[in-house]
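The complex appears here without one of its protein chains, the remainder shown in place.
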Amino acid sequence: MDASKQLLVMDSSPQGRVTESTSKIMNTVSLTLIPALAVSVWVFGWDAVRVLALTSVFCVGFEWLLSKWVSYKIDYMDGSALLTGILLAMNLPSSSPWWLILIGSLVAIGLGKQVFGGLGQNIFNPVLVSRTFLIISFPVELSLWPKPFAYDGSTGATPLGVLKTEGVGALSGTSIGDLAMGQMGGSVGEISALTLLLGAAYLIYKQYIAWEVPALFIGTVFVFTGIFYLIDPTTYADPVFHMFTGGLFIGALYMATDMVTSPLTKKGRIVFGIGCGFFTAVIRLFGSYPEGVSFAIVLMNGFVPLLDKYLPDKKFGMVKNG
Amino acid sequence: MPDIVIAGLVLGGFALISSSGLLYASKKFYVYEDPRIEEVTELLPGANCGGCGFAGCSAYAEHVVKEGSLEDPCPVADSETMAKIGEVLGLQVESSEKMVASLMCHGTVQNSELMMDYEGIEDCWAAMLVADTTKACAFACLGLGSCVEACPFDAMHLENGIVVIDDEKCTGCGICIPTCPKNILHMRPYSKKVTVTCNNTDKGADARKACKVACIGCMKCEKVCEDDAIHVNNFLAKIDYNKCTNCEKCVEVCPTNSIQIRGQEVHVAADV
Amino acid sequence: MSVMEKFKRAFFTENPVTVMLLGLCPTLAVTSSAENGIGMGLATTFVLVMSNLVISIFKNVIPARVRIPSFIVVIATFVTIVDMGLQATLYDLHKTLGLFIPLIVVNCLILGRAEAFASKNTIGQSLLDGVANGLGFTFALFILGGIREILGSGAFLGMPIIPGDWRTILLFVLAPGAFITLGFMLVGMNKISERLEGTKS
Partner (left out) sequence: MLLRTFKRGGIHPPEEKLSADLAIEYGEIPGSLLVPVNQHIGKPCNVLVKKGTAVKRGDVLAEADGFVSSNVHAPVDGKVQKILNFPQLGGQIKECIQITPDNPGESYQSVLEGDTFQEVDVDGLDRDEIRKTIAKAGLVGMGGAGFPTHVKLSPPPDKTIDTLIINGAECEPYITADHRLMIEKSDELVRGIKILQKLFDDVMIYIGIEENKADAIETLEQATKDEVKMKVIPLKTKYPQGGEKQLIKAVLNREVPSKGLPMDVGVIVQNVGTLKAIYDAFFYQRPLMERVVTVSGNVVKRAGNILVPIGTPVSYLIEKYEIDKSRIKRLVSGGPMMGRTSYSFESPVSKTSSAVLFFDDSVYDTRDENPCIRCGNCIAVCPMGLPVAQVTEMIKANNVTPDIKNYIMDCIECGSCSYVCPADRRLVHWMRFGKNIINREN
């Protein structure tokens, strides 16, 4: 063949693409987590950095190892494994020992993602699979939450934990402002609602995540807990407290909106958001675990294929014109 | 021991009632199934390839038993198996020779120049939506492997931009034939190794320009053939396998190497 | 078929649990420890062997159309014997296995062997088949229970083998752990048989 002859490219239309790519989306999501991470470091000290570094290295590492082993192609540097690592760090207490992080990363990448066939194929959010796995398997480690600004490693319960064990009375004195800024015990990323909101607002602006899911998620929790607060304020905490404590914000803004495990259509996203909120509130109010966000999201993840199938968008031309 | 007697009587009576119910049901709801269907199914290769046009081997067995004839034989089974199936059905089966799929093209990228840098979906039909050919010859094998994908017996492979068929692995099921958008796969008897490896019906000069090993319709093969087995129609030679005796004279005489012996392909065209 | 081949098939190439996926209900439910796995497996083996024996003896007497109910009656008889026998001799094990002993009746492995093998073969062959498949089943349950016991409670056959200050993964003694472990056992099994087939051809 004549090497100097230049062959024209033949391809199907369209002859153009947006500049988006999978790794760009993943990396942007990772970048928007920086403010929340900064607050975590401020509150929990260098331990938060340690957890973050370990989860990131382990998650990317496991993805790399699995890419050698499985029969399909894995692009371990596309940012998705890194994002899983960062989000996993945000779901763990900063006091997590290294082996816990190792197991958590393996579960997230292996069991949460690659057994289903890799990126895009997993039914459940890998990070939350890992978190629920760890909560069930290691109840001791996952209930020791470091106290804010106590860089000495002393631990205590989260506000929700206090609520569950000691009742509403024990909560007097916690100010909502402190909670919103993140001055409470909790896992690395779940503490500062405002910075998470900041990051997510950018993602919503970039249309990487749908606003319906977090809005309805948080709204449903607020309404549901509000109803019970109005019925009996001595037994149930007020809805604003529920809104700003625990993993509700990171769950609603970053976990429930995960592209792979949330519905494709607007209608599906609305049902998904309300469902997540409902289950979170039910678990928080009546369940045996103090926090229900991760269970609720994993539960609703299971419904996503059904939502996709039975709540499609209206097809053009389905209405007969008179 | 009155207790055990009562228990025995109760259970026994219950058993009696139940069994009469079963008896009634077995008579009332009996469905006759020809036992030969199972026999035939067991004789069949069991690959469930679908080459016969039925949904798997048992569906084919049901068909042949119901029809009581072997007019459309299992394309994969050898003649011995078909004879056995014939025995089950009480039929005489003429032994038929194994057929294999054969590509009527030798337009490797060396012979027929690639005309484009195709970057769409790796499938011949998908490529046909973008362009009618990928090579200089409009009749050539596209070399994207729709048939390779479809072959259930791993008998087809891509080599140098065309499909190469392994006669030993090919069972002659014929699944690949309709998967070719260029319609250049056909069946030939296993023992007849001489094939025309071209499907270009353009005039000689145009065909030659498109591919170095194209059939130019020069009629030399037709003249040399003593068995009246090869004919040129529409500038393309075609072998009648009922008459071909594998004498290989046409192979020797072909000026463009467009008649080839399977298993001994000449890959580069002769300089004419 | 030789005895060796029979055992190889039952243990490996056609293992009831990891290849045929038969009798998964007891497999998943009672294998929280290796001991439970063995107990369940042996109880099933007993029922399997005895029912195979009886069915192969009476195979010519049982009418084809009512064979399934007849098989079930035979199997149920032996399950009742096992249930009572365990209650009398190994009360603790009986308590852990609980409902799953009576549920052996509906284990498809037993009915499957009765239908596919014992009702068509000689007494000796059927006995051998029962023993081989029962032990294959027991073997799979033992492995599954063993893995779950080591990971979930840090012990093997009741003996602690992991240093005391190490944590065990609680999830593995719970039901999800059984599913996850079985899943990975199937993966491993497929990988091994793929490799063996590769060396053969």
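Per-chain numbering from 1; labels A, B and C assigned in written order.
By definition in this document, a residue touches a chain if its C-beta (ideal position, glycine included) is under 8 Å from a C-beta of that chain, and two chains touch if they have at least 3 such contacts.
Computed from a predicted structure; not experimentally measured.
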Displayed chains contacted by the hidden chain, counting the whole assembly: A, B
Using the touch definition up top, pick the residue from B:Leu23, B:Leu129 or B:Ile261 that touches the left-out chain. B:Leu129
In the whole complex, of A:Lys24, A:Arg50, A:Lys147 or A:Lys164, the residue touching the missing chain would be A:Lys24
Across the whole complex, the chain not displayed is touched by chain B residues 115-116, 119-121, 123, 125-126, 128-133, 138, 202, 206
Touching residues of chain A against the unshown chain: what are they? 6-18, 20-22, 24-25, 75, 78, 80, 118-121, 207-208, 210, 259-265, 308, 312-321
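Here is the rule we go by: only the chains that are shown with their structure count from here on.
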Residues in chain C with touches to at least two other chains are numbered none
Mark out which residues of chain A touch at least two other chains, giving numbers and ranges. none
Mind pulling up the chain A residues that touch chain C in the complex? 99, 103, 111, 115, 133, 136-141
Contact footprint of chain B on chain A as seen in their complex: 1-2, 7-12
For a test of understanding, state which residues of chain B touch chain C in their complex under the given definition. 18-19, 22-23, 26, 30
